[in-house]
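Below you'll find the structure, written out as structure tokens, and then a few comments.
Take a look at chain A:
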Amino acid sequence: MIDLQLLALLLIPLLGGGLLAVFGSRKWAAELNSLMSFFTFAASVVLTVRVVDSGPQVAFNEQFFIDQFNVFLVALTAFVAFTTSLFSRPYMRIEQHHGKLTTGMLHLYYSMYQLFTFAMLVALTTNNMGIVWVAMEAATLTTVLLVSLYRTPASLEAAWKYFILCGVGIALALFGTILLYFAAERVLGQGGTALLWTHLNQVKGDLEPTVLKLAFIFLLVGYGTKIGLVPLHSWLPDAHAEGPTPVSAVLSGLLLNVALCAVVRSKVLVDGSLGTHFAGNLMMGFGLLSVLVASFSLFRQKDIKRMFAYSSIEHMGLITFAFGMGGPVATFAGMLHMTVHSLTKSAIFFAVGHAVQKVGTQQMDSIRGLLQVSPTVGWGLALGTFAILGMPPFGVFASEFLIITTAMHEYPWATPILLVSLGVAFAAIFGKIQPIVFGETTAKPLPHSPALIPVFAHLLLVLMLGLYMPPYLADWYRQAAALLG
Partner candidate 1 sequence: MNAVGILPLDVAGWLVQFWIALGVAGLFLQRAPQLINNIVFPLSALTSLLLAATGLWALAMPTGVMVLPLGLPDLPFHLRLDSLSGFFLILLGAASLGVSLFSAGYFKTMAGSTLGLLCLEYHLFLIGMTLVLLADDAYMFMVAWETMALASYFLVTTDHAIPDIRKAGYLYLLIAHVGAIAILLSFGVMQGGNGIAAYTFDAMRAAQLDPFWSSAAFLLALFGFGAKAGVLPMHVWLPEAHPAAPSPVSALMSGVMLKTAIYGILRVTFDLLDTQLWWWGVLALGLGLLTAVFGVMFAAVQGDMKRLLAYSSIENIGLLLVGIGLTLIFHVYGKDALAALALTATLYHSLNHAMFKSLLFVGTGAILHATGERNMGRLGGLIRRMPWASGLMLVGVLAISGLPPLNGFVSEWLLLQAFLLSPGLPNSYINMLVPVAAAVIALAAALAAYVMVKFYGVIFLGQPREHALEHAHDAGIWERIGMGWLALACVLLGLAPVYVVGQLDHVSQMLLGAQLGNAAGNWIFLAPVDTERASYSPLYFMLAVLGVMLLTSVLVRRLYHGRVRRSDPWDCGFPAQTARMQDTAEGFGQPIRRIFEPFFKIERDVPSPFDTHPRYHGQSDDRLWYILYLPIKHLTEKFSSMAGLLQHGRIHLYLTYTFVTLIVLLVFV
Partner candidate 2 sequence: MMENYDLLLAILFQLAQLLLVVLLAPLLTGWVNQCQAWLQNRSGAGVLQPYRVLRKLFHKDAVIAHNASWLFRVTPYIVFGCMWLAAAIIPIIAVDLPFSQAADVIALVGVFALARVFISLAAMDIGTAFGSLGARREMLVSFLAEPALLMVLFTASMISHSTQLPSIVDTLAHHQFVLYPSLAFAALAFVIVLLAENARIPVDNPATHLELTMIHEAMILEYSARHLALIEWASSLKLFAYISIGIALFVPHGIIEVGNWAGLPLAIVLLLLKLMLAGAGLAVFEIVSAKLRIFRAPEFLGTAFLLAVLGLLIHFLLGA
């Protein structure tokens, strides 16, 4: 039963990739894309209900493992992937209309989009640390193609940096995985089971600490590159700024989460084996550094997508910090923040995408008066910005409140850093977005009507999470938090 559901979840995007590889240049490719994404989302919902009701599951002789934690990410990923596909339909049409994209490029885009979803879902659901690596690499490869979609010098450069840096990072992660295996096979013996997280989790007490320390360092540096932790973050702003906006949305909304998920998995093993807070402390350190550096970097940005990329780094740092702290409340908060950040940030990127299309540049100095030319986009951007800045009553504030208050209790020394960074980030982003939203402009309306349902759907969800959290969701998150300890 679970096998079927999982199979559905994984095969639909794969199939979609295949179909779009064939029909990608047809008129209805966009609709097909959205349709497949919707099916994926539906499958994820089914799976979620199953898991939340009847606990963790393994499938395909333990090669896959779904518990409340990763099924939460699965659901989130599928949902955002779906809304993003909705958004990318008109967006890409307009891009084509502006002559930025050829049909061939769109062809590539749609097929890669599905494959990318597939890779992420595999990385999330697999039980095998090796397969995690493989899937992450695959996700990287697909997104590299997506980032370089425009074939402009800038996009090529961005893609190249992304490719090289993440390639190296991933390679290091592989070394970490090997070390993990090296430590595991001496407990679990040769063969397949030695990389299965579930087994590792059972025997984590017996694993060799020194090896696991090394392994975790490699895993953290490796996957951390993908999360975008400072100082491994250098690829992230370029890739976000130069790729097509839907890709930026899924990159910062989803891929970063997936990488973080891998790190959290290994953290559970390592701290379990060491019995210390070694991995947690490392994560907290990187998290704080990322928050601090990112928030100060925000000030100097001129390119709007680049700026929000930095804000993604900041929030990822915050989440990493939360997971690093551990404990039920912090983990809960971390997951909540993952959710709201993905929703809000992708919503912001949607709005930004349309705004940029209106004026034809990403330079913030030349984007003005959105409220005047198209109020909906303007309000979307304004509200999204306030949400991401942690303004109540939006959900981002809820999770930040939880994180900060927990930090006050557990690690008081960390709170000033966090709060200063949040204040600086507020000043920077707010100061740059305000003139964009307000004031006069001379921009023209768009050829196709912008897709605003995704934007406001996301913002509405975020608002709801800030004011009211359904008990079902709350229990689900609690269980997940309990799993991670």
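Quick note on selection: all candidates are chains of the complex that A comes from, given by their letters.
Quick notes on this structure:
Assume a residue touches a chain if its C-beta (ideal position, glycine included) is under 8 Å from a C-beta of that chain, and two chains touch if they have at least 3 such contacts; residues count from 1.
Keep in mind the model is a prediction, meaning the values are calculated, not measured.
Note on this complex: chain A touches candidate 1; the remaining options among 1 or 2 do not touch it here.
Every residue of chain A that touches candidate 1 in the complex is listed here, in rising order: 160-161, 164-165, 168-169, 172, 213-214, 217-218, 220-221, 225, 230-232, 234-235, 237, 278, 282, 293, 296-300, 329, 371, 375, 386, 389, 391-393, 397-398, 401-402, 404-406, 408-409, 415, 419, 422-424, 426-428, 430-431, 434-435, 438-440, 466-469, 471, 474, 477-478.
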